[in-house]
Every structure is written in C-alpha cells, then in structure tokens.
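Only a single protein chain was left out; the remaining protein chains are all shown in position.
Going by the order they are written in, the chains are A, B, C and D; count residues from 1 in each one.
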Amino acid sequence: MYINKTISFRVILGFAWKNLFIFTILATLVCIVYLHYGVKQVAIPFLPLGTLGTAVAILLGFRNNSAYDRFWEARKIWGGIVNTSRSFARQVTTFVTTQFAQGDMSEENAKTLQKELVYRHLAWLNALRLHLRREDLLNETCWYELIHFISEEELKEINLKQNKPTQLNQLQGERLQYARSVGLIDDFRHMELDRSLNVMYDLQGKCERIKNTPLPRQYAFFTKVFVWVFVCLLPFGFVDILHWMTIPLAVLVSWIFTVLEQVGHYTEDPFSNGINDIPMTSMCRTIEIDLREQLKETELPKPLRAVNGVLM
Amino acid sequence: MYINKTISFRVILGFAWKNLFIFTILATLVCIVYLHYGVKQVAIPFLPLGTLGTAVAILLGFRNNSAYDRFWEARKIWGGIVNTSRSFARQVTTFVTTQFAQGDMSEENAKTLQKELVYRHLAWLNALRLHLRREDLLNETCWYELIHFISEEELKEINLKQNKPTQLNQLQGERLQYARSVGLIDDFRHMELDRSLNVMYDLQGKCERIKNTPLPRQYAFFTKVFVWVFVCLLPFGFVDILHWMTIPLAVLVSWIFTVLEQVGHYTEDPFSNGINDIPMTSMCRTIEIDLREQLKETELPKPLRAVNGVLM
Amino acid sequence: MYINKTISFRVILGFAWKNLFIFTILATLVCIVYLHYGVKQVAIPFLPLGTLGTAVAILLGFRNNSAYDRFWEARKIWGGIVNTSRSFARQVTTFVTTQFAQGDMSEENAKTLQKELVYRHLAWLNALRLHLRREDLLNETCWYELIHFISEEELKEINLKQNKPTQLNQLQGERLQYARSVGLIDDFRHMELDRSLNVMYDLQGKCERIKNTPLPRQYAFFTKVFVWVFVCLLPFGFVDILHWMTIPLAVLVSWIFTVLEQVGHYTEDPFSNGINDIPMTSMCRTIEIDLREQLKETELPKPLRAVNGVLM
Amino acid sequence: MYINKTISFRVILGFAWKNLFIFTILATLVCIVYLHYGVKQVAIPFLPLGTLGTAVAILLGFRNNSAYDRFWEARKIWGGIVNTSRSFARQVTTFVTTQFAQGDMSEENAKTLQKELVYRHLAWLNALRLHLRREDLLNETCWYELIHFISEEELKEINLKQNKPTQLNQLQGERLQYARSVGLIDDFRHMELDRSLNVMYDLQGKCERIKNTPLPRQYAFFTKVFVWVFVCLLPFGFVDILHWMTIPLAVLVSWIFTVLEQVGHYTEDPFSNGINDIPMTSMCRTIEIDLREQLKETELPKPLRAVNGVLM
Partner (left out) sequence: MYINKTISFRVILGFAWKNLFIFTILATLVCIVYLHYGVKQVAIPFLPLGTLGTAVAILLGFRNNSAYDRFWEARKIWGGIVNTSRSFARQVTTFVTTQFAQGDMSEENAKTLQKELVYRHLAWLNALRLHLRREDLLNETCWYELIHFISEEELKEINLKQNKPTQLNQLQGERLQYARSVGLIDDFRHMELDRSLNVMYDLQGKCERIKNTPLPRQYAFFTKVFVWVFVCLLPFGFVDILHWMTIPLAVLVSWIFTVLEQVGHYTEDPFSNGINDIPMTSMCRTIEIDLREQLKETELPKPLRAVNGVLM
C-alpha cells in the first residue's frame, strides 16, 4: 500500500509517459492536418463530445466506486483477521487449562497446547497470505516463513493439499477435538473456540472470493474502450475551437480521463502484489507480535516499515 | 464467468453486428435525406439531445449499478456456501465421535456417518446448482453427478419433491437427530451442526431470491426503451453539425449506449447459464476437493479449467 | 409482480395516454401561439432548461434508487421468511421428540405437536400477508385461507387482537413452553426454537416498517412537482429551435421523465396489492408445499401460476 | 411524520414565501438595472452557471442522500425496538416460570415478575423517547406517562441519573439476576433474556448516535452556501437571454434548488420533534398495546391517530 501523502512527479511521469506521448502525437497530427494543410473536414463540433464525456465520466465514477469498494472490503476482511486472531489467542490462553481435566494433564501440557494452537494460527495466517499472492509454499522464502510456526512434517503434509490454509484450519479443529478428549477444554469452551475457526473460514473464503472474481470483465473492458474512444475523439473536437492550444489541452484532459481509468484498474485487485495492495506482510507481522505478547513471550520481531512509501 | 482480461474483436463483433448494422442504415438514410435531397426539416438541434443523453446516462448508471450488485451478491452467496461447506465438514469430522456414545457405537460407525453427512452435503450443493440452472435431475448427466454422493433410493425419493435441495437439507437434519439419539453427537454439538443447516437454508433461499426475482421489469424495460429512443434520435441531431461524419459518430455513440445497456442485461441474472454466470460448476468441484481432503481422502478429481476463457 | 420480459404497447398506452394527451395539447398550443400567431415572447432559450433537466434527472435517479431499495429490501425480508420457515420446520420435526420426555409422552404426542407448530407457523405466515395487504381476517376468503391451519376457536380469539401475527407468534412461544414443561423438548432445543421465533418477529417488524413508513413525503412530492415543472417548460424551450418538431419531441422527452417518476412511484410501496408487489400469495403457497413435504405429507396443493404476467 | 400523499399549497407557501420573496426582489432588481437602465455589464453568460448548477446538483444529491439515510436508519432502529420488545415480552411470559424454582415460589410470583419486567420495559421505551426529544422527565406530562409503568420511588431514583434509559435497563438486568437467584428462571433463559437487554442497549446507543452526531457541519453548511451562491447568480445569468421572463424563471429554478436543500435539512435530524420525525409517540403506544396483549390484558389504550396529517 502506498502511504505517502503526495505522489512524486517522477513516479507519475514514469507511470504516464506512454499515454502522454500517444496523446501528444495524436493531437499534433490533428492540428497539423487541420491548421497547416487546412483539411477542415477532420474537425467535429464539440457538443456531442461533451455529452459523450458526461456518459464516460458517469461510467468511470461507477467503475472506480466498485474498485474502491473491493479494496475497502478486502481491507475490512484483513481487519477482521486481525480481530479474530487476537480473540482466538485470548481464548486459547484462557480456555485451555487443567481445570476440567481428569488429572493426567499437567499445567505444562496446557501451556504447550496453547502455544501450538497460537503458532499454527500464525501458520494459517501466513499461508493465507502466500496463497492469495499465488506464491509457492515450496520456495525457500515461504518455507522459511512458515517453519517457525509448525513442524517440518506438518508443513510437508500440508504442502500436498489443494488448499493449504483450509487444511491448516482443519488441523486446528482436530487438535481442539483432541484437547476436548483429554479434558484440556470442556464442551462450552470447545464450541466457542470452534466458532472462531468458522469465522476464520469465513474470512479466508471472502479473501478468495475477491481474489478469484475480478470486476466483471465486460465492465472493466468496455469502460477502458469507451475512455479511449473518447480521448481519441477529443483533438478532433478541440481543433476547431482551440487551434494550436488543442495540443496541451487535449493532452491534459485525455490524461485525466485515462488516469481515472487506471486508478480504478490498479485498485480493483487488492491482493495482486502491486503497490496498492493490502499490506498483508506487514499485518501478519503485527498480528504475530500481538499474539506472542499474549503468550507472554518477550523476544519479538520488529514491525515492518514502509520502503519508498510502500508498505507490503 | 468470462475470465480473460480483454474481449477479442471477433466476440464483440459477433455480439454487436446486428445493432451496428441498424445504426449504420439509419444514419446513412438520415444523411442521404438531409444532405443529398436537402430535406432540412429532418435535422433537430443537438442541445435537447444532450440533456436527454445525460438523463439516459444516469438511468443506465443506475441500472448497471443494480445489475452489478445482483451479480456481486450472488457471488457473495456462493462464497458463503464455500465457507459454510468447509466449516460443516470440519465440524462433522471433529464433532461426530464415540466420546459421548453409550458404548454400542464403534469408531467405524462414526467414520461412516461422517462420510455420509459430508457426501450428502455435496449432493445438496450440486442439487442446488442444478436447481438454479433449472436442469432436470432426471436427465442422465445430472443423475450421474449426484449418484456419487447419495444412494440410488434416496436420489429417487428426493426427485419426487417440489424443492430438491430443501428436502436434502431436511434429511441432514433427520440424520443429525439420529446421531444424537444413538449418542454419536451430544446436545452441544447437535445444536452447532443444526445451526450450520440453518445457514445453508439461508444461502439457498438467497440464491432462489436472485433467481426468481429479476430486476423489476419496469426498470429494465423502460431503460431499454429510452436508450433506443435516444440512439434513434442521434443521427437527426448530428446531421446538421456533422454532415457525412454523422455516420461513423452516430454509430459509435449509439453503440456505446447500447453496449452499456446490454452489459447490464447480461450481468443482472447471474444464474442463467450464460457466459457471465457465477461459475457454479467449478465452485462445486473446488468444494468437493476441499471437503474430501478434510475427510483424508486422497483420490480426488481435478479442478475445472476455463474453456475459451469461460469458467462454468 | 410483473414477470414478462417486455411490456405490451397496449399496457403502456393504457397507462400513459392521459399524460401523453396533456403533453400533446400543451406542445400544440405553444407551437400555434409561437409559430402561427408569432408571439415570440413565449419562447425561452433551451440552455437553462438543460441545467434544470440535469438537476431533475439527478433527483429522479435518487428517488428511483430509494424506491428500488425499498422493493429489494421487502423481497429480501420475504426471502428471509422463506428461509426461516424451512429452518423452523426442520427444527420442529427433529427437535420435538420423546427422547427427553419423562415417559408419559408417546411418539404420537410428538408428531401431533410437530404438525400443530408447523401449521400454526403457516397461519402466522398467511396472517402476516393479509395484515400487510390490509385485508380483513373476518371476510370469507381470508377465514377460509387460515382455517386450514389453526382451530376455529384460536382463529376467533386471534381475530380480536390488535396485531394478529404478533399474537400468533406469542402463542407459538407458549406452546414451546408447554412442550418444554412436558419434556417433548429439552432446554437446548427450546432456546434454539425460541430464537427462531425472535427471527420471525424481526422479519414481521421489518415488513411493517416498510408498509407503515413510505418514502418521506417531501421527497416523493417535490420530485413529482419538479418533474412536472420541467416538462411543462419544455415546449417553451423547444419551440424556438424545433418549430413544429416541438410537438413530437416535447411529448417524447416529457413522457420519458414522467414515466421515470411513475416507475419510482409504483415501486416504492411493495405491499400495496399492485402489479409490482412482492408476490406474497405465491410465496406463501411455496412455503406451504415445502413445509408440508418436510412433515412427509404427500397430498399437497399446486404452486400458483402468473395470470396475465402478474404473480400475486 | 407527515403522512398525507400531497402537501397543500398553503403549507408550501407558508414554508417558502420568504425565499420566494427574496428571489423575486433580486430578479426584478437585476431586470430593471439591465433592461430599464441598460447596464449591460450586470449580465453574465449562462454557460459557466450551467456548470456550477451541475456541481451544486451533485452536491445536493449527496447531501439529501445522506439525510435520507439518517432518517431511514433511525426508522430501522425504532423498527428494531418494536421487534425486540415483542420478543422480550414473549420470552418473559414463557421463560419466567416456577418450573425451575426450588419450591418457595408460587405461580403468582412468576406472574408478578413477568408483569414487572414487561412494564419496566415500557418505561425504558418511553424514557428513551423523552430522552431523544430532550424532554425533562420531571415535567408533569412525562411523569404521568412513566408512572404507569414503574413505582414512584423507582422513577424518582432514575430521575437522578445522567442517562435515564441506561439505568432502567441496568435495573432490568439486576431483576433478572434476582429472578435467577430465586429460581424463577434458569441459566439458559437468564442468558437469553440478558442478550435481549444487550440488544436494547445497542438500539438505544444507535438512537443516541444519530441524535448527537449531526451530518458533519462542513457538508451541511457549505452545501447551503453554494446553493445560495448559485441562486443569487441565476438572475444575472438569465437576464441577457430571458429578459423580463427572468423573473418567473429565476424564481422557479431558485425555489427548486432551495427546496431541495431544505428537504435535506428537515430530514437529517429524525428525532427533533419536527413534522418529519420518526413517530415515536405513536410507536410507543403500538408497542404498549402489543405487549399488554401478550400479558393477556384486555383493557388497552387506543392507537394514536395522525393530527393534520402528522403522526407524532
């Protein structure tokens, strides 16, 4: 996620020079043909273009609205993941006790299970992040990120599954059932913890929905087509009333409309590893710190910082 | 669901040639009458058309907004079905145990019931899909798709009912009641599983709502009428200011407005077997893989792939 | 609910002829005064009308948006009623058993109570429908529709109450309390069933909210006034630029704006017995079939069909 | 809440005459200066005003949308209060029984407690209404309205508190705790009833939110400023093209824009004792009737009727 308040001129230019170049060429050509060679027929009156412009602006408004809604929903989902993680850790640390056990479970058994459950949750979290960014769990970085939280065998086994986070959550459920069977939790607390696992499936599924279902292609594609039709007609509509001023003004207006189109394009897929992404890496780290503090650990990693204004 | 980033020129043309043809004929006729035969009276000033165009654009914006909301709600519902299915499978595999049974139930009884419940859930899922696409369960393909998951007698009995998925879910409830009566689940877990069945009825009912209640006909129909009134007036408004340029420009602007109308039309019914449908077949397959992995099965079907950019 | 894809020319004309007539007279008068008698002062330039038109279009967009939201919310509520009804029936048929009874309750007692509860729910459902459509329960048709589901005395007693569906639901609660006191349900299941009754009060109350609180009168009324101000000014703005063409075009544009206003008007009250109503009668029938199938009954009524494209 | 379908000419005029007067004076002055004294410089071309008008219309659309959302949310909250009240009464009448008591509680004790809880709920309801309308509980009318439902001492004690409804609900919680301690409810039912109290705190807090947080002042204020800037410029923009027709048309368009602004203004605060308020007094009465019918009382007050089209 880009977090600076302004965007530097260089970034914008690096981003936009291609379009600016095309618009300048086109506008210059139109001006030369009309003003220099006097081919008056290339000019079209501006009025119909104004109407077209309003229609295209409404269309862009709709599209950017939808793109932003997708971004914001994605951010809400990850906010929900933060909240559920903290609640889950609080529940694990206060619900898993020897109070209801039939005697053969020591305080240490409870502590070990608490840590195991919280750490596997962190594994789920990071696996979900890698899953959404379509990164291979087998590559070295990912493996290194997950091996802190679960055992090597478990990681290998999970790696064989179609949907890794789903099966990690399934494992959590099985461990809770084990905890119930040995008495480290009772029925009430079992149900409560299990409901938290339901919430995690919900949140995971919502992320997958946004990832797998882009804004309907017909909307995105035709919006782009219509914006380009409009900006390509612009110099023809301008040339008769603006003469040589057509060049700067057509370039400016064209640039505004195409930037709006691109802003929607870059916002609509919030899990694509781009600079407008949800900062999942940073959020996973934040959650890790909070949860390990809840486990009373003290040697904790540092929060991630933005690099060049981008928080990953 | 169409998943490619661009839509090929051929698809667009195949889609649009009829309208393009009509617009060209109309614009050409108007030009000939006005420019060739000099019937000046056919021209109308553009200004009122501009106002009409803005009104029609606002109308289209509203309609497409609603159509997209329907599509996205449908996708959310199916996302909810994914999440509930995974939760239900995790609950079934960890809640149905011999822990609370009075002794006459073996571990194998529990396993068998787990599989039965998960498989019947997959039957419900596929029956819902076929129900929404108005496909007859008796035809060979459908029968073949469901017979994996439930017994032949059950399938025959269900087939006699008015609403098949509803009665499959009712059967799940009856089997849970049986499980409770023999002690394979206890009261806590029974209530929890039963609530999941409530969620499934909710999700099913929401699909049926979208399927059975189209966008109010008065909105859809008058939007279409007004778009056509507008595009038919366009060449008359253009001819005086654009002369022969009327033909390409009127065709272009008309095409943009009618495409927008059609995009809404094709998006508004997300369960209609069209190319902009929710990819229910593919999602059923994904759920099947996840759930059978949760049952620790290893011989699993492959995920479906898009054919010509369309995922069913 | 009107369900045909197109609306026949006759229906539209029957609907619109009055307005069309007024617009034609007005436009003709303006033309005659201006063109025939040459009273140039009646003409006003179109430009300010264009601005007014945009404002009115935005206003109409807002109003129709709100009207559609009301319709769709009403449909969602009735969708929720469908879902809760099925869930309630599944719970009743699987929760009301002799498993927890202290011995003096036979299997038949349980079955009778199941049927009573499901049938009273159907009575609630139909009473809610009649309540929303402001139909008197005492008239013969209504009585006939409810007497299937509850006893004559109960119906008579309910009939004396201010709010019939509320008191039917209260009765359900009292019967559940009875069931608990004789042991046909236990505490868990009692709470679960009672929560379903809460959901029904929620859904009923939401219907009553939409029924009793129209779109604020100031919005609806001023929207109508402004549309009419605009369409009455139209011919004066057209006559100078369109001459005799004013008549067809003013009529057309006026018709579009007034139809948009009327579409909102007819959509905003979805429980008014109009042709754009939520098809409550048909939905009550559908629910009846489903619930009676859940009770394993086999002699069921037929689903309702649309008459002249209208489903009640 | 104003409930008539149309608003009489007199009401509108009484409402609007001030503005109409100002607009007429202004437009007449502009006309005289321009047309009579020929000061051509006062005229400004209409085109930039058109653009400004569109911007102001979009702004008004946004503001009225927000105002309506506030009204509708307030109505939803009071709808929720209706539903929760009915559910609470059903729960109280069926959950508070001697079934779980240890013997020293008679059927009459239960009945008395039922009535006390339902009546104190009615006191909460009316106290909330008076609290939202900023009415002093000590004045005679209010006292008279509440004294039906709770004892005089309780009313006096409550009256000393900062937030009266909050402490009434607290009292309900304490009485439920008492009921549990003497065995008139068991743990299950206690939790269920307590959750209903949570819901009431939610609903009360939502009302307070809308009451205490107006639409951000910067939106409301600048919208008003910009509307007035626009309508004051109007006659200057009209005079050159409309001449003496400026007077009626400027007044008309100005009136439309200022009415739209006022409609938003009057809708945005739904608990202000104005004619567009949520009809809280009437709803309190309706709830009272329903709840007392649920207690099987028969001597009930009458529902309130609208006075001059206004339901309070």
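Quick note on the criterion: a contact is a pair of C-beta atoms (placed from the backbone, for glycine too) under 8 Å apart; a residue touches a chain by one contact, two chains touch by 3 or more.
Bear in mind the structure is a predicted one, so any value in this text is a computation, not a measurement.
Student: Among D:V30, D:A74, D:L176 or D:V263, which residue is in contact with the omitted chain in the full complex?
Tutor: Of all options in D:V30, D:A74, D:L176 or D:V263, contact with the hidden chain holds for D:L176.
Student: In the whole complex, not just what's shown, which of D:T166, D:S254 or D:T286 touches the removed chain?
Tutor: Of all options in D:T166, D:S254 or D:T286, contact with the hidden chain holds for D:T166.
Student: Which of D:P48, D:P248 or D:G274 touches the chain that is not shown?
Tutor: D:P48
Student: Using the document's contact rule, name the residues of subunit D that touch the chain not shown here.
Tutor: 41, 44-45, 47-48, 50-52, 54-55, 58-59, 61-62, 66, 161-163, 166-167, 169-170, 173-174, 176-177, 180-181, 187-188, 190-191, 194-195, 197-198, 201-202, 204-206, 208-209, 213-214, 216-219, 221-222, 226, 229, 233
Student: Would you write out the residues of subunit A that touch the absent chain, in ascending order?
Tutor: 1-7, 46-47, 49-50, 53-54, 57-58, 60-61, 64-65, 68, 71, 75-76, 79-80, 82-83, 86-87, 89-91, 93-95, 97, 99, 186, 188-189, 192, 237-238, 241-242, 245, 249, 252-253, 256-257, 259-260, 263, 266-267, 276, 286, 289-290, 293-294, 300, 303
Simple rule for what comes next: only the chains that are shown with their structure count from here on.
Student: Superposing the C-alpha atoms of subunit A on subunit C takes a rotation of how many degrees, nearest 5?
Tutor: 145
Student: Can you compute the centre-to-centre distance for subunit B and subunit D, using the mean CA position of each chain? Integer Å is fine.
Tutor: Measuring from centre to centre gives 39 Å for this pair.
Student: Would you pick out the residues of subunit D that each touch at least 2 other chains?
Tutor: none
Student: Between the chains shown, work out who touches whom and classify the graph as line, ring, star, complete or other.
Tutor: Chain contacts: open path, no cycle.
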